[in-house]
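Removed from the display is one protein chain of the complex; every other protein chain stays in position.
Chain lettering (A, B and C) follows the sequence in which the chains are written, and residue indices restart at 1 in each chain.
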Amino acid sequence: MATLLAFAADGARLSNLRGLTDRLAALGARTTTRSFRGRVLLVVDGPRSEPLGAELAASDQITQVLDTAAPHPLASRAAWPQDSVVRIGDAEFGGSRPVLIAGPCSAENPDVLLETAAAVKAAGASMLRVGIFKPRTSPYSFQGLGRAGISALSAVRAEHGLPVVSELISVRDLDVLPGVADLIQIGARNMQNYPLLAEVARAGRPLLLKRGFAATVGEWLNAAEYLLAHGASEVVLCERGIRTFEPATRFTLDLGAVPVVKELSHLPVIVDPSHAAGSARLVPALAAAGLAAGADGLIIEVHPRPHEALSDGEQSLDLPGFAALADRLRALGTALGRPLTAAEASEPQLVSVP
Amino acid sequence: MATLLAFAADGARLSNLRGLTDRLAALGARTTTRSFRGRVLLVVDGPRSEPLGAELAASDQITQVLDTAAPHPLASRAAWPQDSVVRIGDAEFGGSRPVLIAGPCSAENPDVLLETAAAVKAAGASMLRVGIFKPRTSPYSFQGLGRAGISALSAVRAEHGLPVVSELISVRDLDVLPGVADLIQIGARNMQNYPLLAEVARAGRPLLLKRGFAATVGEWLNAAEYLLAHGASEVVLCERGIRTFEPATRFTLDLGAVPVVKELSHLPVIVDPSHAAGSARLVPALAAAGLAAGADGLIIEVHPRPHEALSDGEQSLDLPGFAALADRLRALGTALGRPLTAAEASEPQLVSVP
Amino acid sequence: MATLLAFAADGARLSNLRGLTDRLAALGARTTTRSFRGRVLLVVDGPRSEPLGAELAASDQITQVLDTAAPHPLASRAAWPQDSVVRIGDAEFGGSRPVLIAGPCSAENPDVLLETAAAVKAAGASMLRVGIFKPRTSPYSFQGLGRAGISALSAVRAEHGLPVVSELISVRDLDVLPGVADLIQIGARNMQNYPLLAEVARAGRPLLLKRGFAATVGEWLNAAEYLLAHGASEVVLCERGIRTFEPATRFTLDLGAVPVVKELSHLPVIVDPSHAAGSARLVPALAAAGLAAGADGLIIEVHPRPHEALSDGEQSLDLPGFAALADRLRALGTALGRPLTAAEASEPQLVSVP
Partner (left out) sequence: MATLLAFAADGARLSNLRGLTDRLAALGARTTTRSFRGRVLLVVDGPRSEPLGAELAASDQITQVLDTAAPHPLASRAAWPQDSVVRIGDAEFGGSRPVLIAGPCSAENPDVLLETAAAVKAAGASMLRVGIFKPRTSPYSFQGLGRAGISALSAVRAEHGLPVVSELISVRDLDVLPGVADLIQIGARNMQNYPLLAEVARAGRPLLLKRGFAATVGEWLNAAEYLLAHGASEVVLCERGIRTFEPATRFTLDLGAVPVVKELSHLPVIVDPSHAAGSARLVPALAAAGLAAGADGLIIEVHPRPHEALSDGEQSLDLPGFAALADRLRALGTALGRPLTAAEASEPQLVSVP
């Protein structure tokens, strides 16, 4: 069995493709069509790739053919040579202005959330991160507010007008999370949870795919390919540190992955210095390094009173610490020719989920 | 918030515990009871551990108290000092006779499955491994037969009387897999898929928990704790190689983990040499090493025609190769004072799921 | 046996310490004195640490006592709370201006060396890196010019007035290398070659200690401690990537190590993006990231014609590539409040080796 992906010429209409799909059917292939970043994409499943490829190459309705035997075809630069840009509110991941995301590890209670949102917005963050479903190593640790946190997310979006990124850890929560999250995070521990990837890809929301902490860049892009192959087209990658022998940091931030991803893929990539560092003292240096390495954004843990946080307090900046770091990052972005996205006052419009 | 676990004295009845739970309630705690490996277990959630611990320690209805602030309490030897034994058909994981499990990576078609089952049973395997849901790195690779493979599993169980281990990758399949799998496998990529762990723990089946390829032994035992905390009591661990810098093997089999697990936990642990090796030529050496390291069993990939396998053919033994290895392992087990479990002719009884 | 290190009060004279050393001798200890970064240091070896520590603490000639049972005492901030600064020509490692070092992996011939030196100096490098003794994985690869390269180093120093850093790989070369190298490099593969560390520490030259690619930060600082304990006081550390499972880069640059080292130690730390990247295309991003992470300098491989290089050509920038990067790093340094050291025209003075 072989699967080929073929992009139709601009302006191609399905009716024009009928002849082609009939000829492919005669070769034993089944063809389905979908849209990929505004282009018509034919997915051709058949017994052998060569004759199908020849038929597709011969058609003037087709501008490009990708063989899925190659690694991560839709995530590769071959499918989309320019940088793909994912827009959420004022934020443009993959554009010319890196995005600052900040917020608490988990929404312990609505007040902390509102307090943090106000502060990080004032400091220049253009998105809020907050978890309500938390994957914790111990079953006895605080697991997040769960579904009870949905209203807190709604409230903070409404009050502060900051788009929200929040993690999905189970297909069971697909009924509620897309309604309140502008960007749905797939965490490192779920990067290879393929059924979750396949389902969330159809949720109609932009997706933030964190790198598994033992995943190669190739495997990470293959996970992105799951999302793209199952219907997502707005995917942002996030480097958050890999597991190595070094105990001085919680994970080893792999900033070489940033230019590597940029070379191999059109997808935006941001950096999470907080989970890599495991200690707030190390976050400013790693945040600056991530920006200098070319990241399209940073996602940083912030808590009004880190020592009171129910999870990951040790790695959270406090509010003044974040404000100081944001100032420094703004100067750095400007020097790099990539000024940070500025947060605007307008309330984000959460497009209704299809 | 604190959670304490308390084992009731043998023969304790719930009515006798009423006074205790009332006193705990007066301290602000909520107590639930469940059974853990035949013992009555109280789960006590309250505001602070010290007064609850004191109250529990003072009760003559309670024989042991575990604080969940300690790592993996139910998986530890503290909760169950002797080796726990998981019985499936003739196999006794954690008993005196290591178990040989063999079979194809995935059930490509029923005939291959039946052919393999007959051969591995004849060679001495006492369980059959076979995947119908396959987590594959690329979304375009063969993903297993899926639900269509359920009947093939039923057929091979019925015809050859071999209990079956098969992998669950999504909560969506909990309606069908427990009906045909005697042992449900949680794969390495799902070891930290906590919602899946919580749901499968209530499926009423013994569980095989593979080690995540970047998980420490401590994290692996914490994942086992998720299973035990959510209701499972029959859990078998499986070491299958960790990710390192060495490219000569697919993963690095960590056999030191076998005696480490034995020291820390009462749970049985088996070894998968096939996924670690990534090459059939290396499997016999690693299988023998795993047995010598003290594993309670081995799970080995076998395919009648490895070069035709739709997944992982390179690491599959062929049928004569497996038969030769099984002979060698039998001799080795005997020399180690731990003869392998012999397969019997009787059909396994799949206890109905509660 | 215990070893204590004690700093004498400023202005303390050895004659004033006679009474103390006599009392220590009465406790069974042998005391030697040396100088450490301008302070008088007593090294006290005795049977038990407590009575010696008490005696030292009671003396008003002693301002500070370090127990060598603690990790890397002389390399720690305890021994030297401020940043230690290593001056070589115009370069000040550990001062306010990061240092740019550039040059070819190995001195294949004097002409390439002269051409590169002129270009990197013009672009703003304030030191030249060049290897004449090369540790190569294969015994049949080019091993560097060896002792025949000494005159080439002399020539390039004389002609271009750039101080030189060059690697020592054997105690056999201690008779010649200190005569031409302003900074002697200990490579990653020799970081735990303790006899080499002990001998080079007495060579009277500043030392550049690269991190072993499988060394923890703690082990790296212990290697620095070998140098300091055996007489060196001018030591610069260099992060150059650690070995991980990720194949997309040659090594994984661990930039978290930069702030970690700064917290634990007074020693300057620079970053080598070239060996970590393994590919010239990735070097600019990692160089910028290293600077942003707080490094005291960068050491970058440059070759006039990388494809002709006898070693590591793939990771070498060409001359225009380096000039462009240097411009970018200068802007970045300024934005970070740490402008790069500017190279001056004066010829470096190689202080005669004692």
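Methods note: contacts are C-beta pairs under 8 Å (C-beta built on N, C-alpha and C of every residue); 3 or more make two chains touch, one makes a residue touch a chain.
These figures come from a predicted structure and were not determined experimentally.
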Which residue of B:33, B:154 or B:244 touches the chain not shown here: B:244
So one chain is hidden, and I want to know which residue out of C:37, C:147 or C:189 touches that hidden chain in the complete assembly. C:189
Would you mind spotting which of C:169, C:238 or C:253 touches the chain that isn't drawn? C:169
When the complex is taken as a whole, what residues of chain C touch the one chain not shown? 1, 3, 68-69, 71-72, 135-140, 142-143, 169-172, 189-190, 192-196, 198, 212-214, 219, 222, 225-226, 229-230, 243
Since one chain isn't shown, list which residues of chain A touch it in the complete complex. 243-245, 247
Please identify, in ascending order, the residues of chain B that touch the omitted chain? 214, 216-218, 242, 244-249, 252-260, 263, 276-277, 281-282, 285-286, 288-294, 331-332, 334-336
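One rule holds in what follows: only the chains that are shown with their structure count from here on.
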Would you identify the chain whose Cα-based centre sits farthest away from the centre of chain C? B
What is the distance in Å between the mean C-alpha positions of chain A and chain C? 40
Hey, how far is the Cα centre of chain B from the one of chain C, in Å? 50
Multi-chain contact sites of chain C, meaning residues that touch two or more partners: 244-245, 247
